[in-house]
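Just one protein chain is left out here, and the rest sit where they should.
Up next is chain A:
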Amino acid sequence: MRLVTHNMMSSNIKGVANGFPLLIEAAQVVEKEVDFNADFLKNIFARIEWKALVEASKTMGYSELLDNVESSMLDSEEFLRKFHHALLEIHLEEGALVCPETGRKFPITKGIPNMLLHEDECTVFVLTGHDLYHSCGTPGVLKALSIAVY
């Protein structure tokens, strides 16, 4: 698993309000060279939660990323190289991702994170007005129900 994947995922266990970022338990970290593509990096930069990437790369033993960045830095080759390395070239081969709220571990073996939830971690209970209200998070349920269901 590369850090780009880590940056996109959160713990989606039932009841967890803030499952991002997942903590990293690194048992085996490897580096693999990847072709540099500046356009890709510039495109994805705006989608990256920078703080989470900095923290994650430190956990993986890479501390060259600056804490504060802005999009103007994308013109700097040096910055892009570091961003590229942290985002794409550091792999977590063995270890786990840990939910920051519940401590549930999502194991990573052979580089593949296993994000499947256990039966009791999914929302499987009968729909009630109360559930509906809370699962939607806003009182606009009636409005939502009136939207054409596709």
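Quick notes
Simple rule for what comes next: a contact is a pair of C-beta atoms (placed from the backbone, for glycine too) under 8 Å apart; a residue touches a chain by one contact, two chains touch by 3 or more; residues count from 1.
Assume contacts and distances are computed from a predicted model.
This figure omits one chain of the complex; the name its UniProt record holds, of "Mitotic checkpoint protein BUB3", "Interleukin 1 receptor type 1", "Ran-binding protein 10" or "tRNA (guanine(10)-N(2))-methyltransferase", is "tRNA (guanine(10)-N(2))-methyltransferase". Shown as candidates are A:Q28, A:S63, A:S76 or A:T109; the residue that touches the absent chain is A:T109. Across A:N43, A:S63 or A:S76, the single residue that touches the chain missing here is A:N43. Mapped onto chain A, the interface with the missing chain covers residues 1-2, 4-5, 8-12, 19-21, 32, 34-35, 37, 39-40, 43-44, 47, 49, 88, 104-105, 109-120, 122-127, 131-132, 135-136, 138, 140-141, 143-145, 147-150.
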